[in-house]
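A protein chain is absent from this complex, but the other protein chains hold their places.
Which chain is which? They are A, B and C, in the order written, and residues in each are numbered from 1.
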């Protein structure tokens, strides 16, 4: 159950009524610079009802508890992130849900990590391997800031996942690294029987390589797919698909561990 | 953490090595008729290592703990079910994850319910409204059978959700009913501020109606989309998209509750 | 057979080597203002080999005989035009080819007309009905300019096609007008038995209306579809679909005339 009003420590999103832009804010008693909103002390938000409109300067904003999509929409990103739709499908085909034990290879900006942490919850666990110290630092900041509270179910290791995974009997291994085939052996070892290795891959040549490598191990149900999302512009009497559409994000490739093949 | 070997009470899937067909089995000490496998007492599976191959009659099968996709692949269904990819996107855009409190309108064969229960876990709760007694009975059997253990986080009400929802301050309302616009008022009342109403809808005309109704209430971020999934056939030197593709499942329509607009 | 070098009267396209921009030019002995190229007398092009690079100012351009795609890429347009891919499919499903007799409802910017004229050739005929005088004038300019020579196989009538078509026994009636169902009766009368009425339609509500109306007449093989095109970005070792993609253009709806149903 959530509180009905903003409290210190909350992570909220302000959504402009005018242009729908979103601003992510940690409610602390400290003046902050919030992009074009200028300097603002969010302690003024304390006691505001969630879902109400507030006025800042000359504009109206809805104040809402930040949810997963809000954190992704406002995430500071270095490179391309895994989009929410792909995170959801990685979760699905990785059989990741409340209570799952997951290894993640590649932290990036942390978008997928945040999703996985929400998915597994307090009874689950995510361990992320990131080989680059600078990425680890940058992504960690994003993850910690985006979660409602300090994530106790998360471990971040500055290690190369292709060199090995210490954890065993895990439910899923999720890879978003440049050459995921190099982590298949480590992933296979870490997984429990029936556990799933799932990889997010930008090009078809990499898919080819990954599928080939998965086939060399006792994985079954090896599949790869792409997923396209298209908005519908719904107006009474004039409904049509949207003109804007993202033609490609990445392929999702996965296999399920067995112990003999 | 899972056990490494099959135990009484487990829900397992047998996957035929030959043709990849799946058979869902509750491991009880009682002979059962398992489709074309004939009469079989699954207590013979007890002690088998998960992930190993066993021989039944003249065929080899992998024995695995049944996961979500397995339960959907083997679910007895009356009508068309919501496919896993759409369940995952409903979960995503409904902001449903470990710990979420969710209302579901329409049980159907239970496919979406099973997904939601796995998603919210023991710290969350799903309450399903199903107006037809026969559907409730049929779907309940599917849900109970598919979950690893008796779902304590689930309530099933044989009630018409368009007549009202008793629960309040819920995180999400998910609708898979023929005229979801009739449940928007009830859904709005049940949601907390910031909570999301999300609906699965087969035709464009229904999307039009639903979006129109959502706009009459204080919902923001009203969106509708469709989602297409296409397999990649990955062979070294000859990779191409699959010929088989499902051209349509349903649209996903959603809006986020605010308290003033 | 074409000439190998530019001659007076040719319609050529200059394609910038630098940024691939295209410039459509009628080769006359008269200085013209060619967008950012400045004032230029294209008679300087006379004698240049087609396919060669020429230098204008500080930039290199390929000089080529303008083809259909070139004319569309450089067409002055008032509103959204029918894209080449849709024109091609209209031609296909309208069974329009060399020698066909075609009625077109709606001239617009002339993009589809130019395509139809190239398709039917000198042994065929296109008659275009355009209700608005200003559109007729504007579109005609585009058509005449884009064709290699004065199109003798084209008639333009400033008339409302929904009021009737004078021609009879035509092979195809092509409609790109706001309420095409109002022209179905006229189209049916004008067509020969087996002739096809084909319509380009932006929204699904209009498709519904159009299909309903076609069904009220002796048309068979009534179909409607949409068509999506996606580029492939082909790099050795890193091939993937393009990120940019147009999510919607229009639906194509058609039916084939019989004389009893």
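By our rule, a contact is a pair of C-beta atoms (placed from the backbone, for glycine too) under 8 Å apart; a residue touches a chain by one contact, two chains touch by 3 or more.
Just so you know, these numbers come straight off a predicted model, no measurement behind them.
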Which of C:21, C:157 or C:230 contacts the chain that the document leaves out: C:230
Chain not shown: contacting residue from B:52, B:159, B:189 or B:239: B:239
Where the missing chain touches chain B, by residue: 202-206, 226, 230-231, 237-248
Touching residues (missing chain, whole complex) on chain C: 1-2, 4, 15, 20, 49-53, 62, 64-65, 67-69, 84-85, 87-89, 91-93, 95, 97-99, 101, 118-124, 169, 192-194, 204-205, 207-208, 211-212, 218, 220-221, 223-232, 234-237, 239, 241, 251, 253, 256-260
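Quick note on the criterion: only the chains that are shown with their structure count from here on.
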Equivalent-chain rotation between chain B and chain A, CA atoms, steps of 5 degrees: 180
Distance between chain centroids, defined by C-alpha means - chain A, chain C (Å): 45
Between chain A and chain B, centroid-to-centroid distance (C-alpha), Å: 22
For chain B paired with chain C, centre-to-centre distance based on mean C-alpha positions, whole Å: 48
Touching two or more other chains - residues of chain C: 204-205
